[in-house]
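Of the protein chains in this complex, one is absent; all others appear in place.
Then we have chain A:
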Amino acid sequence: MASVTVSHVNKSFGEFQALDDVSIEFADGGFYALLGPSGSGKTTLLRQIAGFSFPDSGEILIGGEAVESLPVEKRNIGMMFQNYALFPNMSVFDNVAFGLMVRSTPKPEIKARVGEALELVRLSGYDERKPHQLSGGQRQRVALARAIVFRPRVLLLDEPLSALDKALRLGMQVELKRIQREVGITTIFVTHDQEEALTLSDKVGVLKDGKLLQEGPPRELYERPATAFAATFLGDANLFEGDVDDGELALSDGTRLRATAPLTGVGKATCAVRPEKMAIAEEGEPPLADHNLLEAELQEIIFAGNSLSYLLRRNDIHLRVFAQNRATAELQPGQRVRLTWRVADTIPVEA
């Protein structure tokens, strides 16, 4: 196992800058999720780490060793592809054995280790099947077994679960996490599914337009997004724009909101509030000291079984509030309601 260091990596395709001075430290044995919208450079970054393509400038270290000039076959990495990329002409056994075979591992050892790997992904007994005789989830697991059987230093996954349906995906997420923990391999996981990134990883990095916007443990990233983009891309967020006045945020209509810490600086500022942190106050409920209060018009109630979404509007600000489905008060669209949320949940972000 090894840590991976990417430092000041740039990559352009012609005029287009796909990676712009990206520096990330992937901890030894960690599970790092690279999250970003389509075209943000996630695959490009992964391919530089794997060695399929080489950065224009910057350094990549695997286990402290500079690898920029090593081609992929010399880097000892395991990679799992979005479309599985199993060899259709080989059995499951031969697919998994491939990485050992090219390393001239003795036959008995190949047999033992392929057996172990297939057991790890719970596919013992499928050795002789061809890839086309497997279900999508089984193929995925063969691909995973194949990527880790030769004990690579790093495991790279490019949206490995996006081709699966939702139920299977949740199952595979659990499997992936279990296997990663058992093997203890440094894992870099590319996804554009924020929920997947938050559940699986112990560190998340958000990429946008080839730049690393923010990174941190999932919880920290969710609770303290640094930018409006990170706040809206990772989960849902209500954004309030206004002017800084005496450490508070003054909205254009004069309402004043307090944030986690008194706002510094002058001029424009933006604050984000997660929809599930807001609540609709009961009629006649007295305002709490450490809460912000805002009046808004309820426009729509969206029912989704165990939860409800309220869509509200205040002047030109559209708001969303999530609530468990146990609201007692009967609310009607068109009604004016009071929203309250803790000051500590009002996060100042960069616009």
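Basically, a residue touches a chain if its C-beta (ideal position, glycine included) is under 8 Å from a C-beta of that chain, and two chains touch if they have at least 3 such contacts; residues count from 1.
We take it that contacts and distances are computed from a predicted model.
Which of "ABC transporter permease", "Nitroreductase", "Cytochrome c1" or "3-isopropylmalate dehydratase" is the UniProt protein name of the chain not shown?
Its UniProt record gives the name "ABC transporter permease".
Of A:E73, A:D246 or A:E330, which residue touches the hidden chain?
Counting the whole complex, the residue in contact with the absent chain is A:E73.
Please pick, from A:G14, A:G64 or A:P88, the residue that touches the omitted chain in the full complex.
A:P88
Among A:A50, A:V190 or A:L207, exactly one should touch the missing chain; which is it?
Per the contact definition at the top, the residue touching the missing chain is A:A50.
Residue by residue, what part of chain A touches the chain that was omitted?
Listed in rising order, the touching residues are 50, 52, 71-74, 76-79, 81, 83, 85, 87-89, 98-99, 102-103, 146-147, 150, 156.
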